[in-house]
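As you look at this complex, bear in mind that one protein chain is not there, while each of the others sits in place.
Up next is subunit A:
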Amino acid sequence: MDDSTIVCKCEEINLAEIETAIKSGAHTFDDIKRLTRCGMGPCQAKVCSNLVRQIISESLDKPLSDIRPPRMRMPLKPTRISALVGDEESSSVISVFSESAPKEGDEDHV
C-alpha cells in the first residue's frame, strides 16, 4: 500500500487521507468517516471497515481488537423508498411549516 492506495472504493478515499484524519486526532472509524467521507457511500463501510480498523490499529499502536467497528444502520443494504413507506404513523414526524407558523393571538416576547 502507498499513500494513493484507495481504501474506500465508494467515496474514493485514499490511505493518505485516512492517515491525515488520524493525525488530526480522530481515533475511531466513525470520527475518521465524518472528516473524510470514508465509509459513507453505497456499501456503508462493508468493504473498508476492516481496512480502516487496521490502519487505526497500526497508527495508534493498539491491538486490532480494541478498534471499534463503524456503527451500522438500517436499512443495511440500499432499499427503495417505496418499499419503506409503511402504514405506521408516527406523530413525531412533523412539518416545518405547521410547527413554526404563528397561531392566532401569538405575541412576541418583548
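To be clear about the criterion, contacts are C-beta pairs under 8 Å (C-beta built on N, C-alpha and C of every residue); 3 or more make two chains touch, one makes a residue touch a chain; residues count from 1.
To be clear about the criterion, contacts and distances are computed from a predicted model.
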Between "Probable glycine dehydrogenase (decarboxylating) subunit 2", "Simple sugar transport system permease protein", "Energy-coupling factor transporter transmembrane component T" or "FAD-dependent oxidoreductase", which matches the UniProt record of the unshown chain?
-> "FAD-dependent oxidoreductase"
Footprint of the hidden chain on subunit A, which residues?
-> 25-28, 30-31, 34-35, 37, 40-42, 44, 73-75, 78-82, 84-90, 92-98, 100-103, 106, 108-109
